[in-house]
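The complex is shown incomplete by one protein chain, all other protein chains being positioned as in the whole.
Now for subunit A:
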Amino acid sequence: MNNLLTMPVLLPILGAGLTLLLGRRPRAQRFVSVFVLFLVVVVAAVLAVQAHTDGVQHLWVGAWPTGYGIALVGDRLAAIMLTVASVITLAVLVYSTGQDEQELKHETPISIFHPTFLVMCAGVSAAFLAGDLFNLFVGFEVLLFASYVLLTMGGTGPRMRAGATYVVVNLLSASLFLTAIATVYAATGTVNLAELAVRLPELDTHTQAIIQVMLLVVFGLKAAVFPMSAWLPDSYPTAPAPVTAVFAGLLTKVGVYAMLRTQTLLFPHRPLTELLLWVALFTMLVGILGAIAQSELKRLLSFTLVSHIGYMVMGIALATQTGLAGAIFYTAHHITIQATLFLVAGLVQRVGGSNSLDKLSGLAQMSPLLAVLFIVPAMNLAGIPPFSGFIGKLGLLNAGVGVGTPLAWALVVASVVTSLLTLYAVAKVWNRAFWGTPILPSGRTPGADDDDDDEDPATDRALPPAQVGATCLLIGLSLVLTVGAGPLYEYTSQAATSLRDGNYAAVVLQEVDR
């Protein structure tokens, strides 16, 4: 029993209600939502410590006789995901408060933005903490619904077009998920994950295979895994920068989390390694080749997002302790880094007036600070040592070599190639957008001899402190992941071990037996 488990869901929901009431008072609204998300960060951190020291935390909500109510479960995996996710959402929210009035009207009508954002946070928390499949579905629906609203915010032409694809894809995945749940219930008579962990292995292998593949398709669709990834680069880039950042950082990772959870808990004895390794291979390569072809910063980043999901799927596919540890570490790293890069893309839009690489040039001269803010996470994404991206990739490569089948070796090679191609893609952005002669949006180039012109870009388009601060916070977090990689990797290692030792089901079901 741990009542703290309800807080990451309840706090944002209450906050959403309150901010909706405060719709006409932007200042109070901002204060409430930042405060609420700060509390969630604290709660998540406490849960992470508790899960580490006292083992799996669980709660049967509503004090029903145990086994009947809804179970919330927080083990190390859920807790670390929750912690990283809540820090990201807090940083993105702070970033969004830095938008000035003009931008707010254009990008994010604030009275709706804050409540919807908080509802999305509640959905993410609910999905991470869900102890049964149906609650996982509800968590997904809550976060998806909020994301529909955030994605189509303002109802402009491009956003309606991008939103339509996104909504249709997710409606299909919701129907598939429900079908899978009905199948699971018909086969086992329960949807509780802990009970399923006991009952599913008793079914005949064909039924198990059907259920497993259905769940993998559903979560693969949400995580944007290769054959089902085309919707992502199409729909993400048109949204406002903070929205894209949090989508890219979190929403696909919730799918990855669900895959990790179901693969390790429900099907530990049938990891489908071959199939998933092929999927991971194609996700990596197709994603990164797509990124290289792009000439728009946000689209390029969306493609790298798809590509790097492949690394996490690789870890899940290997299903060894080292593989899972690598996948969990990589997920935590990638949530941070991808969100940071999209926030920087928002700043690029602000300074350069565009996100198209054809229209950007000389940003490093116009704003050296922005150049630093871009290059650090970009190098981290490409996996340049000593950043956390390198450490995560090293862990996965190690796991791949450890398995040692030809296909695992192919994956090792593919992940190195993908890493190099990622470096190529971000170097392309660096060359075309940050180097060269600055072009001002008005079309004139500042004369090199004229000293007065140097101040022009700075005064015209100064970077708002809140946005720079939030981006710095996330870069700081990624550096913490780098410097603190030792203890953190230890934590994810133990998370991976506890995913495989069957403790989850034992702890949750303990009280049923009593």
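The definition used in the following text is that contacts are C-beta pairs under 8 Å (C-beta built on N, C-alpha and C of every residue); 3 or more make two chains touch, one makes a residue touch a chain; residues count from 1.
By our rule, contacts and distances are computed from a predicted model.
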| Which of the following names does UniProt give to the chain that is not shown: "NADH-quinone oxidoreductase subunit M", "Spore maturation protein", "Na(+)/H(+) antiporter subunit C" or "Sugar ABC transporter permease"? | "Na(+)/H(+) antiporter subunit C"
| Listed residues A:Gly15, A:Gly98, A:Gly123 or A:Gly163, member touching the removed chain | A:Gly163
| request: Have a look at A:Pro268, A:Gly436, A:Gly469 or A:Gly502 and name the one touching the chain we're not showing. | output: A:Gly436
| For the chain left off this view, which of A:Val46, A:Val138, A:Ile210 or A:Leu479 is in contact with it? | A:Val138
| said: With the missing chain put back, one of A:Thr19, A:Thr89 or A:Thr152 would touch it. Which one? | reply: A:Thr152
| field | Residues of subunit A in contact with the chain not shown | value | 134, 138, 141, 145, 148-149, 152, 155, 157, 160-161, 163-165, 167-168, 171-172, 174-175, 178-179, 181-183, 185-186, 191, 234, 237, 293-296, 299, 357-358, 431-432, 436
